[in-house]
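For this view, one protein chain was removed and the others were kept in their places.
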Amino acid sequence: MRKLRMGMIGGGPGAFIGAVHRIAASMDGLTELVAGAFSSDPAKSAQTGHDLNLSESRVYGSYKEMIEKEKSLPENERIDFISIVTPNHLHFEPAKLALENGFHVVLDKPMTFNLKEAEELKKIADASGKYFCLTHTYTGYPMVKEAKQQIAAGKLGKIRKIFVSYPQGWLSDFLEGSDQKQAAWRTDPSRSGIAGAMGDIGTHAFNLAEYITGLQATKLCADINIVVEGRKLDDDGAVLLKFNNGASGVLMASQIMAGEENDLHIKVYGENGGLEWRHTEANSLIIRHLDKPAEIWRAGNGYLSSFAQHNTRTPSGHPEGYLEAFANLYRNFILCVQAQLSNGQPKPEWLDFPKAEEGVRGMLFIEKVIESGKSEEKWLNI
Amino acid sequence: MRKLRMGMIGGGPGAFIGAVHRIAASMDGLTELVAGAFSSDPAKSAQTGHDLNLSESRVYGSYKEMIEKEKSLPENERIDFISIVTPNHLHFEPAKLALENGFHVVLDKPMTFNLKEAEELKKIADASGKYFCLTHTYTGYPMVKEAKQQIAAGKLGKIRKIFVSYPQGWLSDFLEGSDQKQAAWRTDPSRSGIAGAMGDIGTHAFNLAEYITGLQATKLCADINIVVEGRKLDDDGAVLLKFNNGASGVLMASQIMAGEENDLHIKVYGENGGLEWRHTEANSLIIRHLDKPAEIWRAGNGYLSSFAQHNTRTPSGHPEGYLEAFANLYRNFILCVQAQLSNGQPKPEWLDFPKAEEGVRGMLFIEKVIESGKSEEKWLNI
Amino acid sequence: MRKLRMGMIGGGPGAFIGAVHRIAASMDGLTELVAGAFSSDPAKSAQTGHDLNLSESRVYGSYKEMIEKEKSLPENERIDFISIVTPNHLHFEPAKLALENGFHVVLDKPMTFNLKEAEELKKIADASGKYFCLTHTYTGYPMVKEAKQQIAAGKLGKIRKIFVSYPQGWLSDFLEGSDQKQAAWRTDPSRSGIAGAMGDIGTHAFNLAEYITGLQATKLCADINIVVEGRKLDDDGAVLLKFNNGASGVLMASQIMAGEENDLHIKVYGENGGLEWRHTEANSLIIRHLDKPAEIWRAGNGYLSSFAQHNTRTPSGHPEGYLEAFANLYRNFILCVQAQLSNGQPKPEWLDFPKAEEGVRGMLFIEKVIESGKSEEKWLNI
Partner (left out) sequence: MRKLRMGMIGGGPGAFIGAVHRIAASMDGLTELVAGAFSSDPAKSAQTGHDLNLSESRVYGSYKEMIEKEKSLPENERIDFISIVTPNHLHFEPAKLALENGFHVVLDKPMTFNLKEAEELKKIADASGKYFCLTHTYTGYPMVKEAKQQIAAGKLGKIRKIFVSYPQGWLSDFLEGSDQKQAAWRTDPSRSGIAGAMGDIGTHAFNLAEYITGLQATKLCADINIVVEGRKLDDDGAVLLKFNNGASGVLMASQIMAGEENDLHIKVYGENGGLEWRHTEANSLIIRHLDKPAEIWRAGNGYLSSFAQHNTRTPSGHPEGYLEAFANLYRNFILCVQAQLSNGQPKPEWLDFPKAEEGVRGMLFIEKVIESGKSEEKWLNI
């Protein structure tokens, strides 16, 4: 198959996630970045395009211009898909426009600024016939996929208990008071939405719990805190959860756990055993049993499921990390798009990337968790 | 100082914790077990006394008999203190009788069958002029003591967030259905009280959080579950907490986390950093900082606080474990009793063992956490 | 700067390291693969070129053809550098030809088939004015670079002891008896040279020890074994080492440590402390001290040296792995080539990649370690 042509919206100077998307997208040689509207400031967009060795004619001053002009290019020139890496308040419009104009879309999480937008965007995506990928990165790790497969195969029996925690410490101080671009938009309700930590990382934790277990949370009870004085959005929270099979759970997400570095951590327990995965030891999955020794399943081994094996690039013992997990989302998305282009059937392993459905779940979580944080009622239905 | 003479109530055939108390009490050569009422069945008591090489005349058929007869012995023969290691419903009466008859008391946790008993027992203990030790074992670990000292010294700044978890898996099945003595009484409301897991291990987690931080929980919101069908008491729960300085917390305690083995785990975060201790790596304490590398503080080193150093027996690198932590409670209790006997002053390090105050807090926790588990209201005051 | 144009020799069907080179080279968007002689079988070469979306005209049937034809292309079309990823016996000739015809070279390790070739190739590289990079991947890890910087800055004091171990288990069986391409050439003296495990992974361990400490080994005493029956080259060995500052060391490399997966591990001790790095926890570096707690230095943090910081792509907490370490070699090499093309000065951080000098050291190690393995003499000078 030919390399797909990629366009990007956002990801200009000072952005963190834009660079990650570019590395992830191109890692497997399946796509090439050929166009971009990298900033709402045309000069900054042009500068980024230049730095990335893009043709000047394919660097645009706005996403609307990009979509319009790319659409008018010959089919064998124009971009196949668009990656949108802007802050949350600038997700819905460009994604809608891209899908409606025939481009497949990769969108950074959380899906939109609010639930209403997410539900609408899901409808648009469903109707478009195009692929839509939401970058819940952690579902791209091979041992996360293995965890999902083991539970789906019934290895743990009925699931009883879920614990998931996403600890960060980088917002322990009032960082938005200084000129820190990442902190600024994430703590600003006009760009981030109603949630801070819960939207930025709580949604990752929530998605991971539902992804691995295959369950859906049905009720929650949240303690949502603004710990750092002067901050406008939550920087810490804990949530009690009930799932649709009767299991219960605890979710924690915090950006004021001083000294912590993204050590996303999940433990799931069933009737017969439990499993544990954590980001700092991403290439391992611990499986515990009632009556025999725990096991350490390791990425890259032949004993893993096809889903885990499909999502590694190197033999066992060569650690793969965050960029590879991110690249797995892109690779699966691209393989599906390529299959569509060639009228082929995507494999189940390729289809295993987060889509609009997961995005709506995430926005529902944000809406409810913030509502619960303010409520005197114990349990809210999701 | 002479060795103290110890009597024991409970700890007969099939008991687990009785043997632990005996090892812990005698580890440092500061005491000798000389009397016991090991079972309500006199034959079983006699058998245990025989197995332990006790003089027949000091093995009793009931605790009442023991207290009465020992009291009548000459001062230089009779026991100095009594360890009570019976199930919860048999804590209050023997402890009361022992204190009122002039014996110092070591009592297994939780303190009593219910809060009312605990409050009354605290009054009796306070009035008795005798030492009362409640065996919250985990506070005996040197690195737990170091954690407390570091927070007390302000190393982490104001505490913001506490996470504590006590995971077990041994009650994943309906073990009380078979003839398993440990499971039987712990899941029986008539012997254990209103709580199962929350009383058995939740109180340890709660005590650890309050001990290390020096804070008191003021509100809680609990999700309390009976997971295994047919069980009469909770075997799993999660609790949101608020503390008296404004910090928030999460406490988990479960006996159905299949494959887990007592890996009691606590993380505390303040303005300047965080700390982490876990039972499986009991000789280490991790201290995290905002802007510099995390540190691994290790038991037995000269850089530790006097409280940590006082509670180790071997140089750094020689792992000490559960029995040594338990022995630390006994040693500190005994050193205080010896000081009293010799009209000396106990050192602050010796006084650092759990007392009736901690016992009442634990019973209050049990009462409230079970109440919250049944309530539709979100936050209950403690 | 423009993207560099890359050609590849080797890396056809069934190759492992070729794909790794392609991912690593392109990760940062600094280069593009435009030409290749992927196999000595022209059909296989063409197939690989096709799979990689290369222009047919730039896919060659032999490396000689590639070098000749590329040289004749206009300067703004022809490749800038060549990556050579063939088995060891096919390193020298293509590398020589590439350098002599004006191409910068990236060469997989070990440098050549024997020491003589290595020494000659070093002379050619030195005389060529071109950059030559030998892919000792592990020196690309940021925390390995941090280790080197800390020792260079004297943090550990004078180095006294070095331990380095490279354990693998994949050759525990007679894998070369089945049709396994990786095992076949690595255990074949006509393709691998005089050493098996010592050449394949022992050289990595040796290079890591010299790289991190800045020392040179001066004497060695080796125990070299062929453990698996029928094998023609060593699959296991241990080496006592003496270094030029008086330090001593131990190096282990084995491919029959059943169940092990490349957990390259190094510990270095000096007068004031020690450090430890291991491949399975590649984003951490442990620093130990005589009188204070050990520290865990973590990749991506602002407290690290410029060398460590330069070699990460994501903030702390996002694990980077083998492919990123490999990409660091390429990025530094490319940055140097770009600097040369633009008549600029390379930064010290860019120049920090393995060169011909390290390659000669590696071949010297191979020669001596195999000689020592057969010798009755205890110490051989290196």
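A, B and C label the chains in the order they appear, each numbered from 1.
Operating definition for what follows: a residue touches a chain if its C-beta (ideal position, glycine included) is under 8 Å from a C-beta of that chain, and two chains touch if they have at least 3 such contacts.
The structure presented is a predicted model; accordingly, all values stated were derived computationally and were not measured.
Asker: By the document's own contact criterion, which visible chains does the hidden chain reach in the full complex?
Answerer: Looking at the entire complex, the absent chain's contacts are A, B, C.
Asker: Consider the whole complex, including the chain that is not shown, and state which of B:Ala282, B:Met363 or B:Ile382 touches that chain.
Answerer: Touching the chain that is not displayed is residue B:Ala282.
Asker: For a quick check of understanding: of B:Glu65, B:Glu100 or B:Glu261, which residue touches the chain that isn't displayed?
Answerer: Looking across B:Glu65, B:Glu100 or B:Glu261, the contact with the absent chain belongs to B:Glu261.
Asker: Looking at C:Gly196, C:Gly273 or C:Gly359, which residue reaches the missing chain?
Answerer: That would be C:Gly273, which touches the missing chain.
Asker: Which of these touches the unseen chain: B:Arg5, B:Arg22 or B:His310?
Answerer: Residue touching the chain left out of view: B:Arg22.
Asker: Need a quick check: the contact residues on subunit C for the chain that isn't drawn.
Answerer: Counting only subunit C, the missing chain is touched by 156, 160-161, 163, 165, 169, 172-173, 221, 223, 225, 227, 236, 238, 240, 242, 248, 250, 252, 254, 256-260, 267, 269-274, 288-290, 294, 375-379.
Asker: Tell me where the left-out chain touches subunit B, residue by residue.
Answerer: Missing-chain contacts on subunit B: residues 2-3, 16, 19-20, 22-23, 26-29, 33, 52-53, 168, 170, 260-263, 279-283, 298, 300, 313-324.
Asker: Counting contacts across the full complex, list the positions on subunit A that touch the omitted chain.
Answerer: Interface residues of subunit A facing the absent chain: 287, 291-298, 301-303.
In the analysis below, only the chains that are shown with their structure count from here on.
Asker: Could you say which chain's mean Cα position falls nearest to the mean Cα position of the entire protein shown?
Answerer: So the chain sitting closest to the middle is A.
Asker: Take the average of all CA coordinates in subunit A, do the same for subunit C, and state the distance between these two points in whole angstrom.
Answerer: Those two chain centres are 34 Å apart.
Asker: Two or more other chains touching the same residue: where does that happen in subunit B?
Answerer: Residues 294 of subunit B each touch two or more of the other chains.
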